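First, the structure itself, so that you have it in front of you.
The complex is shown incomplete by one protein chain, all other protein chains being positioned as in the whole.
The block that comes next holds subunit A.
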């Protein structure tokens, strides 16, 4: 990859930190190596399902989310049996796009779909799915896109520090010809009708089911959630996704998509008031849904309008109960639309949570400031240089960030006011000094909350040196 080549040239004049960062990038690329061969290297019994592949890290079966860039950020894909929660953006433009990508991926791979919505008829949702990009059409589109990127890149090389060249661009490679995992979609075209008709899907449209009778218990959930859970459970049981039906020879994945969960259209008032009566309905629903998913071959995507939920505790509970959480923040109508930094992008994407499945550690990408854009046909996710020195924080000890550039400081954009050698020297000095000082006050949040206030090295307090544990004194027992 291009970044690995740049690592060799750029690492000439720097200290040991550069080498460490370079090494990490090389190993991370080695980790991604087996991905190219994809399904060939997996074990035979897991690969037998179309559109899935085992994870490189822990052997977990993964399905694609429909966006190869998002797959890469989530560590290869979405694990089967887990929930992907998408926190919607304000006008629900891009989250519904991600929802459709997920369903379109299911149709291409031949998975069974279950679409649940309280707003649109599932049949209408399926008509609006984006068309897959075929190899011959999109190759030339990709080439011109890559060329457009090349010229601004060479200018940026001069301005920013060498380290930024090492950070990988998200997903610049074009579609693989034998793409059995992760396809690209053209958001401006519709999926051909025959593909939709060939696919197997189940729809749950809540207004239709309002009047139907059903079993009265259990009463612990609101009506909409209860019916949806029973519908999902019926489909799983009857189609044999949980392995209980021995006659089903062909294993397949069930892709469940639930749109706008938690909105008032489902009969839940969690978005309307702060103290609602049924505040536990949504969380209970998520818990039982996860129980259903864990015992069957299915993956679920849920879009939830969390910006409408007034009770912050519910949002944190919902996040804890889901496996993967991705938040979208679009720039439409906000002040950032006119910010020259964001002029190419349509919004920010935050990866809030990634599950640790079957493992103590998990695949987390190193870049945290990600933005997405919908460029003519493709949805790409790229790293945006928002806070220039934010990446520096990775190597400095905690307590050092007061020296880093704050968000709206007087420093101009595109320039560094100090040399990196001085910063690395200061880092080592402060690491040594911070061991001598006890930081005991809790750190408060200042300003926008984007950067937490960090404590500086306090060597003098009230004219005296503060008590120094560790090196100079024996800790009281």
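Rule of thumb we're sticking to: a residue touches a chain if its C-beta (ideal position, glycine included) is under 8 Å from a C-beta of that chain, and two chains touch if they have at least 3 such contacts; residues count from 1.
Keep in mind that, in the parts below, contacts and distances are computed from a predicted model.
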From "Elongator complex protein 6", "DNA replication complex GINS protein PSF1", "Dynein axonemal intermediate chain 1" or "Autophagy-related protein 101", the hidden chain's UniProt protein name: "Elongator complex protein 6"
Hidden-chain contact residue, picked from the options A:251, A:280 or A:307: A:280
Just name the one of A:70, A:133 or A:229 that touches the chain not displayed here. A:229
Answer key for A:84, A:270 or A:288 versus the chain not shown reads A:288
Mind pulling the subunit A residues that touch the left-out chain? 20, 24, 58, 81, 217-220, 229-230, 233, 280, 283-284, 287-288, 290-292, 294-295, 312-313, 315-317, 320-321, 356-361, 364, 366, 368, 390, 393-401, 427-428, 431, 434-435, 443, 445, 451-452, 454, 470, 475-477
